[in-house]
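Here the complex is missing one protein chain, while the rest keep their positions.
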Amino acid sequence: MFFHKQELQFSAKPDKPDAIFARRLQEVLGGQYGEITVAMQYGFQAWNSHLPGKYRDLLYGIGSEEFGHVEMLAIMIAQLLEKAPVEQSEEAAASDPTIAAVLGGMDVQSAIVAGAGARPVDSNGNPWQGSYITASGNLLADFTANANAEMQGRVQVARIYHMTDDPGVRDMLSFLLARDTMHQNQWIRAAQELQEEGVEALPVPSTFPLSKEARDHSYKYINFSDGAMAADGAWASGPTPDGHGEFTYLDGPDTSAPMPPPTQPDPRFFGTDAKPPLIDKAEGVIRDKLS
Amino acid sequence: MFFHKQELQFSAKPDKPDAIFARRLQEVLGGQYGEITVAMQYGFQAWNSHLPGKYRDLLYGIGSEEFGHVEMLAIMIAQLLEKAPVEQSEEAAASDPTIAAVLGGMDVQSAIVAGAGARPVDSNGNPWQGSYITASGNLLADFTANANAEMQGRVQVARIYHMTDDPGVRDMLSFLLARDTMHQNQWIRAAQELQEEGVEALPVPSTFPLSKEARDHSYKYINFSDGAMAADGAWASGPTPDGHGEFTYLDGPDTSAPMPPPTQPDPRFFGTDAKPPLIDKAEGVIRDKLS
Amino acid sequence: MFFHKQELQFSAKPDKPDAIFARRLQEVLGGQYGEITVAMQYGFQAWNSHLPGKYRDLLYGIGSEEFGHVEMLAIMIAQLLEKAPVEQSEEAAASDPTIAAVLGGMDVQSAIVAGAGARPVDSNGNPWQGSYITASGNLLADFTANANAEMQGRVQVARIYHMTDDPGVRDMLSFLLARDTMHQNQWIRAAQELQEEGVEALPVPSTFPLSKEARDHSYKYINFSDGAMAADGAWASGPTPDGHGEFTYLDGPDTSAPMPPPTQPDPRFFGTDAKPPLIDKAEGVIRDKLS
Amino acid sequence: MFFHKQELQFSAKPDKPDAIFARRLQEVLGGQYGEITVAMQYGFQAWNSHLPGKYRDLLYGIGSEEFGHVEMLAIMIAQLLEKAPVEQSEEAAASDPTIAAVLGGMDVQSAIVAGAGARPVDSNGNPWQGSYITASGNLLADFTANANAEMQGRVQVARIYHMTDDPGVRDMLSFLLARDTMHQNQWIRAAQELQEEGVEALPVPSTFPLSKEARDHSYKYINFSDGAMAADGAWASGPTPDGHGEFTYLDGPDTSAPMPPPTQPDPRFFGTDAKPPLIDKAEGVIRDKLS
Amino acid sequence: MFFHKQELQFSAKPDKPDAIFARRLQEVLGGQYGEITVAMQYGFQAWNSHLPGKYRDLLYGIGSEEFGHVEMLAIMIAQLLEKAPVEQSEEAAASDPTIAAVLGGMDVQSAIVAGAGARPVDSNGNPWQGSYITASGNLLADFTANANAEMQGRVQVARIYHMTDDPGVRDMLSFLLARDTMHQNQWIRAAQELQEEGVEALPVPSTFPLSKEARDHSYKYINFSDGAMAADGAWASGPTPDGHGEFTYLDGPDTSAPMPPPTQPDPRFFGTDAKPPLIDKAEGVIRDKLS
Partner (left out) sequence: MFFHKQELQFSAKPDKPDAIFARRLQEVLGGQYGEITVAMQYGFQAWNSHLPGKYRDLLYGIGSEEFGHVEMLAIMIAQLLEKAPVEQSEEAAASDPTIAAVLGGMDVQSAIVAGAGARPVDSNGNPWQGSYITASGNLLADFTANANAEMQGRVQVARIYHMTDDPGVRDMLSFLLARDTMHQNQWIRAAQELQEEGVEALPVPSTFPLSKEARDHSYKYINFSDGAMAADGAWASGPTPDGHGEFTYLDGPDTSAPMPPPTQPDPRFFGTDAKPPLIDKAEGVIRDKLS
């Protein structure tokens, strides 16, 4: 169960409205790596969890914080849109540089659809979608997904930090940056702990029998391009992070298989295949192949 | 430039058709973490790269391998569909258990749309989409995304390995598992090397000035749920992976801000707000507020 | 802020697993009118609200309940999937009617992607999306949207009630039906109260000046089909619900305007237009129109 | 069958082109609540109707009018785009405020893809999609959906009315506003008539046996937030609109159920679960759990 | 304007219900090349047309027929679903081969969402979307798109013809096949006429000055794969269909350009670039690059 409190975790109050920045902030609310994504991602990972205890508590504990961040951002965006202009025709814009600027940077649907309100969309107006989230049931894979989500999220917040100089907005962003720092650290640490405790190991999934994998091909770097410098990387020689092998480097594939012959499905799928010519040029007729 | 060779990197030939398994394999071809995703993801990361040298060569080198895996899977799926049945009505299915089974497991569009062919969709028929990929320009974030993609991909291949006992299919899957093992190891190692070389560091992005982050909140675990076991995790005490702090644990938020008052945008957005009543009950008329 | 408690509002425990029913239940979790929709819809309506007081409190109060319903359904689905079979090839299915049945009814991605877990998708595997929700800032419109959402949701729950006879599942559904009954009643009553208090009125939006509307056309039923029975409805004669007019019935349009001439945009858009023939048949050459 | 007449129901002719406004108008053509939505929604409700007679005639009669509105809007948009500029580079825009303004407000795809033409998309360029419509077969639910659609649509038209001062455009909008007024009134009246005639009743669906619903929970307002003012609403006490109960108010949930234990699916889904540690620290080996 | 008549163009009445076939038929209603696509495509081409006269009349004349086909298919699907079963649990399916078959072949949302009704989706339940259509304003390009749409559509109808043996359904399909035959022929003929009349010519768009095209590369087949047989095609030698050149064949690219150096955007985008190492190993500190 979720309980709501009509307070925010941190101040979310702009010094003044800025409809252009409101659109930018939508990325962090409803984008691929926005707050809706992490809130739902941690939620589904918790609900699908096969492990009781500290890992599931962690998912519940942070997931709920993220739902609060969704709210902070929505509230902030609504305030940034508070003075969004109504007149937005070509004529108005051509004669008023401010309107022209706003038109260029504002999400038009925040005006027309939401009446100067926040929406569950990204900064280009693409609606948030369930396929943004990851919840596989394998915690080492999923915590890596979470670490990535927090990194991408912090990169985006850092980018938009310089797209405003509003003290109130920057104040909220400095808080979100801090929480992203925390969550990056935490998911990386949690992924380590899974391995230290032997709950999961590399390669993920660790319980698939390695004997069923084509082990000859498990540690070879195979270069399918013509740049040779990748041979110098730590991924091309030395021990592998999973502790089971040594990296080697190949300057191209060392295996090959012939392309199988084209398929010949049932003729009633009406594909073009190697049947005899339809048109008998001698007779000048089309043969009715299927009657 | 890409050059194509009419050979496959590894054998992709089923012992016999299996239209049901073909649908499952679509996940690994066109799903969120399928081969189209990793091929395009490594491609865009290379094209957007700001660094010449070994990291970009790595992206080009593996990205091209993945385009070949797209091809292997498409070719395999076409063969698995080669004997897909044409008659698929309710009557046929009710009287023939094999047809009923195929109907239940097969992607109907592979028959109707592709004529027994592969498609750029996942195992539920959702089309592949560009929002599956990640290419932020920040390599530590992106290599973490790549490690996750290879983990999720290997989990999925491992799952479908047990959904077939066809030796030809399992042979190809054992190869894909091995390559996923390699690529997991490689992206993890590459992410380490970025940090060892000081090209990027935690927290990502490492060049955003920490002084602009609300550092008081950067290392606190804040529990928004009521399970207390997360306090026992390595993410709740001890040094943080970024090397800059110590984790602490809070049993709830230690900050709060009042909910800002509701916004009052231009009345011409026609939202419901705190205006005087429209209906003057004494007079029994609706006041025309905007004339 | 949202706080989470590791309890459910009502029992969500099936008597036994049923992977087929799990897929059906996904509609109520992640479909157009599922619990994610209403939770997010009431949330965004609250965050975008321009009115303090009881209406906003109502949105917060119920929105948070709905997030708990999201959780109940996800937890229920994970349990329904607990015994989802792993072997799912054509051969296995053709020889085992139970596997064939499961294949036919189960969401394959719940196995391959989520490892027997719930996902933010509908019963056909379409990901939930932000464009399912409505939050216009106009409360009479939005409460009508909410009433509709609760009606559609209750219709769907009623339908799937008969697709299971599991006592544990039916118990949870009987609770959800009751809450949908409450929420239908409540949004209808709240929409009435908005009008009773004169906060909004019909037609929505009530503050748009009726003088700017083409009032001659505001209460005419215009029949564009050839069935005449619609003339018998209460929408074809008598007073209109907004209290401002009388319905009339027309057996076809009473207005008409000529189709404007085709547009002639800049020739550099390279559309096909009424330019002189490109080919001068006398000269046998193509004229280069744009040089 | 549909028959087309090369006339419009009402004048759709701008006084002058305005590419910026054209984009805004796309919302009303191809958005969530645009004319394509209502035309298709009423069509599918008619085609799926289980009732002959006046209700189906109503759906056919209005649905066809809406297809004509789709045409009016497309024709209007094409004319608004007629003078859309071709040069749109950064340099051109920086030196010409009109081009800068147009760039900011215009849908670039209307130029590049449609050659200054209308498209089946909303004002952010999101393509219209089938999931916007509602046609459940239950007419009371569906007419409520229709009333909502006409309300949202009228709110949007009212908003964009003030984004232009073109007399020709406003003329068309004043007509659309009037038709939306009619259709709001009509669907509300039709929903009343369904109830008056006993064809459907609240709660929807009215034929689901109330005895199978957990009636104890059917009329309680349960507050999951901390604002107490919702207790003052008409939805918290007094008779319920369905005529079967009395609203009551609770300041929090009065039921609770324990969170079920985590699921334990087949280990071949390779989730992270409560299995014995993979790594035996004493022996220093990873145990191969599945062979 | 569109006017509706409550008759169908051709009989659309199955001899008996078949919920499995109903799903297949959804492809022809709401798929990429279904009737909604062609109806909307011809509509938008007409509305965006820059040419008055016979070509626009053609678009209007056929577009309206296609809206009637949308209706025929929806009506047919509703009838095919009329006896769709309600009980669809795992238990029911495992014990009843008919239910198992229906589960495998039926669209579950047609039951849960539409109550045994048609929906604007394809045979996998993906909603129809506006990006399926093509209306560029260039008639030769668009008529080629139309010819393709009618070909793909007829291929799909031909495929599903063999998925039923219901005489009523086959009767309707035989009519749709005939109309697709007509429309294929007609769009091909119309594309020819555009060229015969010199309204458009190859290459499309014909009014773009060929002098601005890199004409050296306009007629070369360049083989980027290793199969040599394409050299034998009529596309590798001989005159080109546009009448302006001769095909030639190259066994690989004859041009090349160096890969431009990686980009160096503003450091405040926080990408990973060739900046000096962040970590000064001698000093053991991270340099704060941006302060």
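Order as written gives the chain letters A, B, C, D and E; numbering starts at 1 within each chain.
One rule holds for everything that comes next: a residue touches a chain if its C-beta (ideal position, glycine included) is under 8 Å from a C-beta of that chain, and two chains touch if they have at least 3 such contacts.
Predicted model only: the values in this text are computed from it and were never measured.
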Among shown chains, those touching the left-out chain: A, B, C, D, E
Sole residue of B:P14, B:G30, B:P97 or B:P262 that reaches the chain not shown, by the stated touch rule: B:G30
Contact residue for the chain not shown (choose from B:L25, B:M40, B:A145 or B:M259): B:M40
Chain not shown: contacting residue from E:I20, E:M40, E:A78 or E:M163: E:A78
Touching the absent chain when the full complex is considered, from B:L8, B:L58, B:L80 or B:M259: B:L8
Residue of C:A158, C:L173, C:A214 or C:A230 touching the missing chain in the full complex: C:A158
Residue numbers in subunit A that touch the chain omitted from display: 18-21, 23-24, 27, 31-32, 97-98, 100-105, 122-126, 155-156, 159-160, 162-166, 224-227, 252-253, 256, 261-265, 267, 269-275, 277-281, 286, 288-291
Absent chain, residues of subunit D that touch it: 1-6, 48-52, 55-56, 86-91, 93-94, 97, 99-101, 103-105, 107-109, 111-113, 115, 121, 124-127, 136-140, 194, 197-201, 205-211
Missing-chain contacts mapped onto subunit E: 6-13, 32, 53-58, 60-65, 68, 75, 78-79, 81-86, 111, 115-117, 126, 129, 131-132, 134, 136, 138, 140-141, 144-145, 147-148, 151-152, 154-155, 158, 161, 170-171, 174-175, 177-182, 184-190, 192-193, 196, 202-205, 208, 212-225, 227-235, 240-242, 245, 247, 253, 255-260, 263-266, 268-271
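Basically, only the chains that are shown with their structure count from here on.
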Set of chains adjacent to subunit D and to subunit E: A, B, C
Chains touching both subunit C and subunit D, listed by label: A, B, E
Duplicate of the D-E contact set - from A-C, C-D or B-E, the pair where over half of the pairs recur: A-C
Subunit A on subunit D, rotation in degrees - Cα superposition, rounded to nearest 5: 120
Chain centre separation (subunit B, subunit C; CA means) in Å: 26
For subunit B, residues contacting two or more additional chains: 6, 32, 55-56, 86, 97, 100-105, 111, 115, 124-126, 136, 138, 140, 155, 158-159, 162, 205, 208, 224-225, 227, 253, 256, 263-265, 268-271
